[in-house]
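Before any comments, here is the structure.
Other chains dropped; remaining ones untouched in position.
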């Protein structure tokens, strides 16, 4: 089977993007190709004017008695981790064309960490029979 | 390995159901079998009296500075996409019997897009070693 790790990024909070970026970096460090499809709120977070902003935390963080990140949300440096993953190995970031339509986001509005634009079929074809992780 | 795409639908918001439906439609268009297990809030959304309603968006949509769907939530036509997926190929929708118990939902309350009822073991056996995506 394909040894690619394939991630569908749907969520746009710093904690989930961090979880995704660490998976990508781990796989890249093991010389595995990584394909990332960026959809919906993740796509929205990848806009140039938003990607460096404080993206907040998941709903789970609002629960009574939940811990807070040491150093605050800003300390969850998911973007640095994702950039490192791209330096470590073959990590392709694809903006989902369907989500671009739904949210009205053009390719020119996205951060250059996005490599190209494409649809589900492109992503599934690249993923072949490798692992797919939806985050 | 199996070339089936296997989806566990847990979430009941329109955006996540749309992400799931587009994955299902993409795989079906590539002649891949698709097995869908519908659990918890997705199952709740598949009730006949709710499936055509406005199901809202994910928590991430509430973040400061997040974009809004062009045309509003109603424009996210996940159900039409899922119905199209079923027309395109072999897409089976299984209602999770455990979640039916937890939420007190009977098979008769579900939309006919659900094919049958079953448990985790049935789903895992059908999934074999194909990709599993939890949404």
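Which chain is which? They are A and B, in the order written, and residues in each are numbered from 1.
Basically, contacts are C-beta pairs under 8 Å (C-beta built on N, C-alpha and C of every residue); 3 or more make two chains touch, one makes a residue touch a chain.
As the structure is a computational prediction, the values presented were derived from the model and not from experiment.
Counting all copies of the one sequence in the full complex of this file gives 3, of which 2 are shown in place.
Basically, only the chains that are shown with their structure count from here on.
Those residues of chain A that touch chain B in the complex are listed here as 1, 8, 10-13, 39-41, 44, 47, 50, 53, 55-56, 58-59, 98, 101-105, 119-121, 123-125, 127, 129-134.
Those residues of chain B whose C-beta lies close enough to touch chain A in the complex are 1, 3, 5, 15-16, 18-19, 22-23, 25-27, 29-30, 58-61, 63-70, 75-76, 130-131, 133-135.
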